[in-house]
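Removed: one protein chain of the complex. Kept in place: all other protein chains.
We just call them A and B in the order they show up, numbering each chain from 1.
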Amino acid sequence: MWRTLTLFFHQLASPPHFYRWSGLFAPWFAAVALVLITIGLYGGLLLAPPDYQQGEAFRIIYVHVPSAYLSMLSYVLMATAAAVGFIWRIKLAHAVAVSTAPIGASFTFLALVTGALWGKPMWGTYWQWGDARLVSELVLLFLFLGYMALHAAFEEQERGDRMSAVLAVVGVVNVPIIHYSVVWWATLHQGPSITENAISGAMLWPLLVMIAGYTFCFGWLLLLQLRSEVLEREAGARWTQRVLEASP
Amino acid sequence: MEGEGSLLSVADLELWRGQRCLFTELTFGLAPGQVAVVTGANGAGKTSLLRVLAGLSVARAGDVRWRDQPVNKLIPPQRAEVLYLGHLDGLKRELTVVENLNLFRRLWGIVEPVETVLEPLGLDGLAGRAVRTLSAGQRRRAALARLGLSQADLWILDEPFTNLDEEGRALVEGWLRRHLRAGRLAVVATHHQLRLGGAGQLRVEL
Partner (left out) sequence: MLADLLNVIRRDLTIAFRHWSELVNPLVFFIIVATLFPLALSPDIAQLRDVGMGVLWVAALLSSILGLDGLFRSDTDDGSMEQLVLSPIPLSITVLGKTIAHWLVSGVPLVAVSPLVAMAFYLPMAAWDTLIIALLLATPTLSMLGAIGAALTVTLKRGGSILGLLILPLTGPVLIFGARATDLAAQGESPAGPLYLLAALAALAVSLGPLASAAALRVGLE
């Protein structure tokens, strides 16, 4: 049973196999993401009532919260894939880790920008050191950038994969420590933070739909990035040549 | 090719450097008292092969076992059975010859004193000098002094005769003969013809 399962995964993880099935799945991810984000935006921007304290400004959460959620999900996914690649020497896992990093960094950046835009009407400034979540996001962005910089610094791809995998695992152990220490620090200094009111149903459902839509969008982006990463890594292989000849 | 009683066994080894395949399906076994002589042109992968055999790096495919254990997963007491000497001397420039060799003895838990190997190597006059002040040949001798001290069962030597004069080479070959006669094993990458008397030589051509 275990043998069949590992065999199945090994086959699934073989680059030509992956390239074939990811090509079939990717458009569906894009379609589902488009539908969900359209519904979510309609619900969030038009149907949901304005917040009784924050007015219309609160609507930025429909972008901010899904981005922040995906930024953390990406880091965990990146570190997990890197660890799998490191331990079992699976090439595709390293490709997943490397492809996740720039997408994760983009979502982190989006979360920071939307957080700052949200902060302006709330605090009067774009940036508040007292907001632990934003500071944590900033550190997360640094961690993504460090991972990408380290990977890019190596000429030999395999060494770069394995070195940055170690960094990703070290990072993922540290992320909760950093987050809770920043939260602790922020509460000490009584900084202003965006208060979370209990969110009503009419406000909540578009948020959940947006999170789901963003997740599918993330999946779609990851598949696209991963496909080109795999092609690049397998540039010398025969199946790559066939793929390149077949495409116009 | 792989006989019964091989302590070191290499099966279907496949090695790549970047996008280039160095060799595939390399298989051999080494029994007690045997030496494998690895030859091949520059860039054929001699050093890469030796590093895989020592457990420093991992091959793209295939299996290298020492006493039925994968070489890169040897537990510490077993690691003392394998000695690898690469291109680099592995000597600290700031320390003296004796200090360097004592470090080696402590790491490997060797009781034999350093003095027994210094004299035949002609290093007894240099024992207290910092390695940084030695010539390349003297440094090589100091690095190879480890062979005189080593109790390891398997020696993996990468071009041991580089920078050595005829006398030094004869001395190292003497140690190698003694090592093999004691029923131990060695893998040597070299351009030189090894003069090992009757010891069983296995040629590995890359």
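Just a few scattered comments:
In the analysis below, a residue touches a chain if its C-beta (ideal position, glycine included) is under 8 Å from a C-beta of that chain, and two chains touch if they have at least 3 such contacts.
Bear in mind the structure is a predicted one, so any value in this text is a computation, not a measurement.
With respect to the full assembly, the chain omitted from this view is in touch with A, B. For the chain missing from the display, the contacting residue among B:Ala11, B:Ala31 or B:Leu95 is B:Leu95, taking the whole complex into account.
Among B:Val58, B:Ala127 or B:Ala199, the one in contact with the hidden chain is B:Val58. Contact with the undisplayed chain is limited, among A:Ala31, A:Ala149 or A:Leu244, to A:Ala149. Only one of B:Leu13, B:Val37, B:Val64 or B:Val82 touches the chain withheld from this view, namely B:Val82. One chain of the complex is left out; on chain B, the residues touching it are 54-58, 76-77, 79-80, 82-84, 86-95, 99, 103-104, 106-109, 130. Panel shows chain A; residues 86, 139, 142-143, 145-146, 149-150, 153-154, 158-159, 162-163, 166-167, 169-171, 173-174, 177-178, 181-182, 184-185, 188 of it touch the chain omitted from the view.
Here is the rule we go by: only the chains that are shown with their structure count from here on.
Partner chain A is touched in their complex by these residues of chain B: 18-19, 58. Against chain B, the residues of chain A that register as touching in their complex are 89, 156, 235-236.
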